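All protein chains but one are shown in place.
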Amino acid sequence: QSNVTIRFPVEYAANFSAGLADQDFVKRIEEISKGHIKVRFAPNGSMYKGNELVQAMLRGDAEMTTLVPAYWTSIAPKVQLFDLPYAFPDYETFDRVASNKAFVSKVFGEAEAKGAKVLGLLVNCYILPGTRSRQLVEPKDFSGLKLRGVGKVNSTTMKVLGANAVSINITEMPAALQQGLVDGMQTLMDAYVEYKFYDNIKYVTDAHYQLIYYPWTVNAKWFNGLSAADQALVQQAVDDAILANRQRVIKIAADATNVMKAKGVSIVKLSAQQEKAWQDATAPVWKQLEADLGKEIIDEFKAVRAVR
Amino acid sequence: MNREKDYKMNDDEIVIPRRHTFEEWVAAFGMFLMLVLVCVEITKREFFNSSFLWSEEVARYLMIWSIYFGASAAVASGSHLRIDMLIDMVSSRVRRLLDIFAQFWVCAFSLAITYAGYHYVEDSFTQGFVSADSNLPLQMGWIQLVIPVTFALSAFHALRQLSKLVATDRASPKEI
């Protein structure tokens, strides 16, 4: 049995929630393969950043990556579906869609045609809007705010709500918030803590309009070249890491929420009615994407979401 | 930073208008456009509270074009930064050999990146890469094309200087 080395670069830090899942995978695969599958895990964007990760993996410079879907949208526009506001209003909906492998393959079809293979979707938590001075309770509260956007569909969502999505480098965000260059941002609860955004953010709204996940991808040519047994081992380790991650991220988010509260940040809870109002207000984004992607795929997505 | 090579600082001298190369104009024009873009963006945000999602990205690409056309122009005019401590001390014969080595190195490296850049751009076109940052309907390959193109130009400039150096009579080494 020949040894296999997986080069596995990612953009985020190893101690970030997705990084923990990646490390969990590394541990699992080395264990169940009894050491004949090794992983060179390279966190922090130390080898590649952003789009480079996609290209490096397709080129075969890396075998595996878990990357925010925004970068995949640049070669596979249908991936934008999952960024639609309230695409996944709860985890159950996400699980239903993620477990429909045929549909996931279809959404990532353009990426797969170009040499990627999606082994699973590593789910995290919702990105939550946080603001310096204004509570976001109703859709109209967004009006006129400058917020850091995350991806194309998200920016459209902000626009539909009357806010402006601006693109600012994450490292400039603490200063930009402090100086009022932006009014707020959207990120995961643990990122609020990690970057100490609580120094400048007063309110975070626990809204469920965009669930963050990372497609767990491999270079298809490499994967198909593995023995069937190795393929099964890799798939198994990915599946297990994704499953274990699910419990962990919820705990991480809960811990981060407590830190935020302790730092004096108000966590705004939305009632079912208020959340419905956000959902209605952002519905036009679906129509706009329909114009780009066609009605058929949107309808199929809706159907897949609804299947119980 | 390489001003002293391009300009005569002395006011008394008659300033002969420098003939600018095509690459210099591209570099300067890219810089000008990126300045305009950033200023428009500030104005739009401050006074109209709105923002083009694509402007940051386009400004970045203009900078990259400006840098690489500027770098290629600098190969032609010999204005790249280098450590000339040693080469100023050696005999003119050794100096000529070192200059040949330097131009050869620049040429070889530039050819290597031209080749790598060709594949880089080709990959992007085959994969159909578009911008991930905004709605810019633009194939990234067109932007990335600057790499193989300007490195090919750099290789050409270095090769020309190399041939000049080799052709120069040993007795009178010419400044490159």
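Chains here go by letter, A and B, matching the order in which they are written, and residues are numbered from 1 within each.
We adopt the following convention: contacts are C-beta pairs under 8 Å (C-beta built on N, C-alpha and C of every residue); 3 or more make two chains touch, one makes a residue touch a chain.
By our rule, contacts and distances are computed from a predicted model.
Not every chain of the complex appears here, and the one that does not is recorded in UniProt as "TRAP transporter large permease protein", selected from "TRAP transporter large permease protein", "Methionine import ATP-binding protein MetN 1", "Phenylacetate-CoA oxygenase subunit PaaC" or "Sarcosine oxidase subunit alpha family protein". Among B:93, B:119 or B:164, the one in contact with the hidden chain is B:119.
Across the entire complex, the residue among B:31, B:138 or B:159 in touch with the chain not shown is B:31.
In the complete assembly, the contact with the undisplayed chain comes from A:46, out of A:15, A:46 or A:224. Listed here are the chain B residues that touch the chain not shown: 1-4, 6-7, 9, 18, 20, 24-25, 27-32, 34-35, 38-39, 41-42, 46, 56, 59-61, 63-64, 66-71, 73-75, 77, 79-87, 98-99, 101-102, 105-106, 108-110, 112-113, 115-117, 119-120, 123, 144, 146-148, 151.
Considering the complete assembly, chain A touches the hidden chain via residues 42, 46-47, 49, 52, 55-56, 59-61, 168-172, 174-176, 178-181.
As a convention for this text, only the chains that are shown with their structure count from here on.
Chain centres here are Cα means. That of chain A falls 38 Å from that of chain B.
Residue ranges on chain B touching chain A, taken from their complex, read 45, 49-51, 53, 56-57, 123-124, 126-135, 140. In the complex of the two chains, the chain A residues touching chain B come out as 50-51, 54-55, 58-59, 70-71, 73-75, 110, 114-115, 144, 146, 149, 152, 155, 164-167.
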